[in-house]
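Of the protein chains in this complex, one is absent; all others appear in place.
Letters are used for the chains, namely A and B, taken in the order the chains are written, and counting of residues starts over at 1 for each.
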Amino acid sequence: MTLTAEDHQAAAAAIRATRARRARRSAIIKHFFLASCTLIMIYPLIWLFMSSLKPDNQIFGDLSLWPSAFQWNNYPEGWNGLYISFGTFFKNSAFVTILAVIGNVVSCSFAAYAFARLEFKGRTILFALMMMTLMIPYHVVLIPQYLLFLQAGWVNTYLPLIVPKFLAADAFFVFLMIQFFRQLPRDLDEAAMIDGCSPFKIYWAIIIPLSLPALATAAIFTFIYTWEDFLGPLIYLTDIHDYTVPLALRSFLAQDSVSQYGQMFAISVLSILPIILFFVFFQKFIIRGIAMSGLK
Amino acid sequence: MASVSLNNVVKSYGKVEVIHGVDLEVVDGEFLVLVGPSGCGKSTLLRMIAGLEEITDGTISIGDRIVNDVPASQRNLSMVFQSYALYPHMSVRKNLAFGLTNLKMPKPEIKRRVTEAAKVLQIEELLERKPRQLSGGQKQRVAIGRAIVREPQLFLFDEPLSNLDAELRVQMRVELADMYHRLGTTMIYVTHDQVEAMTMATRIVVLRDGIIEQVGTPFELYNFPQNKFVATFIGSPKMNMFEATVDGIGAVLPDFGTLALHVDDTWATKISVGIRPEQFALNGSGETSSTGTITLVEYLGSEVYLYVKLPSGHVVLARDNGKATHKAGDSITLSITASQAHYYGENGLRMPLFDEANS
Partner (left out) sequence: MLKFLRKNGPGYLFLVPWFIGFIALALGPILVSLYLAFTKYDIFSPPEWIGLENFEFMFLYDDRFLNSLQVTFTFVFLSVPGKLVFALIVAMVLDKGIRGIGFYRALFYLPSILGGSIAVAILWRQLFDYDGIVNAVLAKVGIQGPYWLNDPDYALYTLIILAMWQFGSPMLIFLAGLRSISPELYEAAEMDGTSKFKQFYAITIPLLAPVIFFNLVLQMIDAFKTFSSAFVISGGSGAPVDSLNFITLYLYNEAFTFFRMGYASALAWVLLVIIAIFTGIAFYSSRYWVYYENERD
């Protein structure tokens, strides 16, 4: 009693078939699960977008996503829905955000380079202090910072939103960059030292070019955080001409003419558009950044 | 070209001292290899010479200049790293030129040197590539190229071949030796691989626990190891060590009996006798012998190593030529001759009994 070659072939074919069937079935189940999750996850966003095109009376209580009539007017009307055009608010937001990104990347990479790569007396203790500031909730320093900026006459300017970024106040990004810099082989610094580089030249010619992914991650998250930031502008900006987009959007909501839902959604869509675009184009950095450091 | 001199050099990290007062003269134009087990301080010593580690105490001078406070870049030396440390974002050409541009050297001169180094190392067609597009051997060449374009007075190598596969390592060894003969520049080379040390060095420094155990030519280290550590460290496979007791007419070894020696009063009662695997005679021609059983045969082609269990249970290693047909379980007689052995006193230092006759 031995197995013939045909027996082996038949058995192999049967096994292949079962395996393929099983794989297909489990793939279908998984895709079904994931697709339904995705639908639930994304539905609100789709709804937001579709509602921005609906007439106001169709927004509530109507499950259908499709607008009964496309109200493209919601966009231009919403844009001018406050007595100042949203163009101003977008410009304000862009101004604050761009400076914040520059400030954060420069100052945090400076600090991170010192902590990750340079030797100096007191490094351990300063590093520990830096890590401690990571854990301090913003609300604890909020009031004294406000008082400080009030003293300085900076309230109702953009300075309180921008200057801290140039002082590496967001320790999280320092930490993120330290983690990245530490992965770069130290031999490179040493080779550069022997090649005649000063510490600044090593930073500029070796560390920075090799850390572009980390810098990009920091820049992207700074962009998103600053763009979405609400508390800061809420406290420091009092003149509506200086409002950033989130603040202006909130005043839209607080207005008594709450019946302009279509317009409000239209502006909401526009306000998150830059973030969505960033997300689409820089997904790789964003996802790596989170895996690396647990950014939100 | 330059000589290097270390005077009572000490290195500590916090309270832990890792280099304990090393004195060393590196002669102008020699190929000096630092070798020792991992953690012996050889890399630390090299990095102190390079200027990458601070010198805790003592002085290091290169040429006639004490360099303790001279930054690495001004010591006029080049270093090749174990990881090659090529700048990943720069092309091979830029990697080679980077140090020269930092020296503000005129462009034509940089170009000349880069072209020349590329030609010598046969990496001309790689000049526009990035390091990640190179194989291990090519990276190694670029790293060496980066070191030679600076035309330094001193080359430092930190285990440069240990990331290569066996075949390439042999090839690069030959090329490095070639380069040394061509340039004649002083070289200091750190390795844990004693084959590298033996084949390339004009002199070898054996380090252990931050102390120099012996300095000498490969020949001296192999044939006259000055202490038990060097005796067992240099030579692969290792030297067999026997603990012997001294009586009036010689040393009494377990299994082998008495080896006749001219004993004098200064001897301790216990000494160690070392015999390299090739120093056993397998044809019974020695002065005293012992018969044991072969437990394991390692056949290497040109030669064969035999693990022989002697009556006392002690397992020793013997060598025979590749033609011999031994198999496990065979019994074999090993013989030794007094002049073919190494002797170490109780303090571990060499007793130079036959050294004059052997050298």
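As a convention for this text, a residue touches a chain if its C-beta (ideal position, glycine included) is under 8 Å from a C-beta of that chain, and two chains touch if they have at least 3 such contacts.
The structure displayed is predicted, hence computed values, not measured ones.
Peer 1: Have a look at A:17, A:129 or A:212 and name the one touching the chain we're not showing.
Peer 2: Looking across A:17, A:129 or A:212, the contact with the absent chain belongs to A:129.
Peer 1: Of A:67, A:81 or A:164, which one is in contact with the hidden chain?
Peer 2: Within the whole complex, the residue contacting the unshown chain is A:164.
Peer 1: Tell me, which residues in chain A touch the chain that this view leaves out?
Peer 2: 27, 30-31, 33-34, 37-38, 41-42, 44-45, 47-48, 51, 59-63, 106-108, 110-111, 113-115, 118-121, 123, 126, 129-130, 133, 135-148, 150, 164, 166-169, 171, 174, 198-200, 203, 224-225, 227-228, 230-231, 234-235, 246, 249-250, 253-254, 261, 264-265, 268-269, 271-272, 275-276, 279, 283, 286-287, 290-291, 294-296
We take it that only the chains that are shown with their structure count from here on.
Peer 1: Please output the residues of chain A touching chain B within their complex, sorted ascending.
Peer 2: Going through chain A, the ones touching chain B are 185, 187-188, 190-197, 201, 205-206, 209-210.
Peer 1: Can you name the residues of chain B that touch chain A in the complex?
Peer 2: Residues of chain B touching chain A: 47, 50-52, 71-74, 77-79, 81-85, 87-89, 98-99, 102-103, 146.
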